[in-house]
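A single protein chain has been omitted from the complex, and every remaining protein chain is retained in its original position.
Note that the chains take the letters A, B and C in the order they are written out, and that residue 1 is the start of every chain.
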């Protein structure tokens, strides 16, 4: 990247298929032995220095246009690499740092508090085995989802009391939908 | 088309690759033995009544989105049929009739007047054989265009005086560009 | 001819119809109104709402659609009604031609227990297990089945008698889980196939999955035209298949072909079917089941034999004898020439146990060129409904030998770009680069033993983050061997600038 004018540091964060943060990387100063070679505005080849003969380490990338633009300068792009589809949030690093500080100031709420159990695959609720107010053990079966013809049992990740059951048998659910609130 | 509500009559006119009007059809009342069956907003199958067994008369159509929208309610769509690409201008028939009347009132100018010789293919002018003021015979060579590695001689369609030569040797020309005005 | 299916197999059958000058009728549920198989057919008929039980599994709706359009034959594809003998019988009694084995043969082969008994009767080794239905809900029979299980030994498999595609199947590691597995498998089988009967099989492990492609004519003559290795599976569903099966001796090949022909002949099989076997470490074959229909992976046999199996099916269904080309292929089947590999491209997340996904596919650009065949059921921009199978395309490669076919597969995967929804492509990448795969070390445990999806994703994610991070930081992303002076087109120079312009903003993130 020698001789190139560079902008401010950038934080890139990937999002998994369930919409959760997955990994992040701050691209700031410093050299990398990886080189990106653009072929057109969407296609690139990422690999070690050209003509080094290490052709088998090359990755062919497709970087799609912006899919979503969030408030506060956050942009989401789709990257295809080695067969994977990666949604990447891109943000100037200084802004990302500000955002993180703001978040740390807010009430944490994850330890000991209620646990929202969400659908990790789209499908249909076949059977509900608990109701609001039930006490459940860790590993106890909560409900059964049919997805793509397979019946999938959902079990409680920890013991607790069922605060709310947000779905009924027969309901269709989408990825990320709230199913059960465990208190 | 029995039982369908229908809008006003429509004039459809096709445009050839050089941008000239090619054929037109007014689709008004009356039955047709051709039937169009839509598969999605872009794909259709045109043919005789379904299940008549005459499968070999079917045409598969692709009707593209609007490419250009002209003033005065004229729309241009691309249709792909049997390998052909047809640009179709669509206009309500009553409006089209008005437009034609207006055009007939204007000075005609095509018979006996100057003849504009335009490029019928994109390429490069290799050689100019006439200059402004030259008298030429019908069939006399005017210039040579190189297109796709072939040298193509352009000859005068009729006798006349060269009024203007709009290009120079070495110029690139596009489809429809004025080359020579013959008076 | 009416095609009673959807997706890639419906498109593939419609293609064969058009090649043979046969008018094709597609059927569709509301979820598939604009699906690719509907666009491909000459005529399309709605058969019901999205749930398969009310559309693609409705024999009445499908036969009514055939009669309304004047279709004379029905091709069931695979899945859905393909192996329901009652459907085949209903088609036959409606005076239509069923493109597949006749209903008697489907009944004989479709009940896995009956098929096991039949195989044993013609001296083909069957996987040890029970030969009668195991009681799933009847408490009285539980003692007997527990005793049978103990004598087989654990772990063992509970399987649906009407099963297929891994549905209604459970692995039972120990005796105390037998009862629950019987109930769960039976329930799943009832939902999927309308038949809750299950049985027990010893687990043969490690094993390879080998299957034999069969064709049969009305007179009772059955031939084997080659075998496939389909060992690489997840959830007992195939991910990668190849033909011929690597590493077999000609003797082994001919043996397993002969076993398959014996079973199919005894069952009175006609048209096309596949006999499935396990190959254990000692080199012995164990009969599993017969699928009395076209398989998903039939295309690799087509590439190796030069036959078109749907053409053959249509000819056989019209009452013709086995074609000369098919007989010639059977002659060569012991010493096949060339090699073909198929990978199944499904909407699934290989980093999360191949969880099925659905949604709108964006970019959809698969490989082309020498030795490539693509059978796809969708196009770019199509929405894939959650209601049906997650398979969207089959990518097949063909070359003179197996190493070249693997090289070609790597090249083809390199070219393939699918956006919008995650697919199984990363797993296929891994297989194509795997030394174990190249060495032919295949087993049904391949995925469990070799695939670490989260780790593979982490590597790709870190490269993706680095790449877009580098590009976003630099106003002039590096252009490989090109000098910075060559470009005069600013939009072309920076993909970020180009994208920003397209979106009507000036620059990001500066």
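Simple rule for what comes next: a contact is a pair of C-beta atoms (placed from the backbone, for glycine too) under 8 Å apart; a residue touches a chain by one contact, two chains touch by 3 or more.
Quick caveat: nothing in here was measured; it's all calculated off a predicted structure.
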Note to self: I'm checking contacts with the chain that's been left out. Which of A:18, A:45 or A:154 qualifies?
What the structure shows: A:45
Checklist line | Identified contact with the non-displayed chain, of C:400, C:439 or C:455 | finding: C:400
Next item on the list: Considering the whole complex rather than only what is displayed, give the residues of chain A touching the chain that is not shown.
Entry: 37, 39-41, 43, 45, 47, 50-51, 53, 55-56, 58
Notebook entry, point to check: What chain B residues would touch the chain not displayed?
Noted result: 1, 3-14, 16-17, 22-27, 32, 34-38, 40-42, 44-46, 50-51, 59-66, 69, 73, 75, 77-86, 88, 90-92, 95, 120-123, 146-151, 172, 175
Margin query: In the complete complex, the non-displayed chain touches which residues of chain C?
Written below: 11-12, 15-16, 18-21, 25, 33-34, 40, 43-46, 65, 68-69, 299, 302, 306-308, 310-311, 325, 337-338, 365-366, 368-376, 379, 399-400, 404, 407-408, 410-411, 414-415, 480-482, 486-487, 489, 492
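The working rule: only the chains that are shown with their structure count from here on.
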Margin query: Between chain A and chain C, what distance separates the C-alpha centroids? Give it in angstrom.
Written below: 29
Item checked: Separation of chain A from chain B, taking each centre as the mean of its C-alpha atoms, in whole Å -> 52
Checklist line | Where chain B and chain C are represented by their mean Cα positions, the distance between them in whole Å | finding: 49
Notebook entry, point to check: Mind pulling the chain B residues that touch 2 or more other chains?
Noted result: none
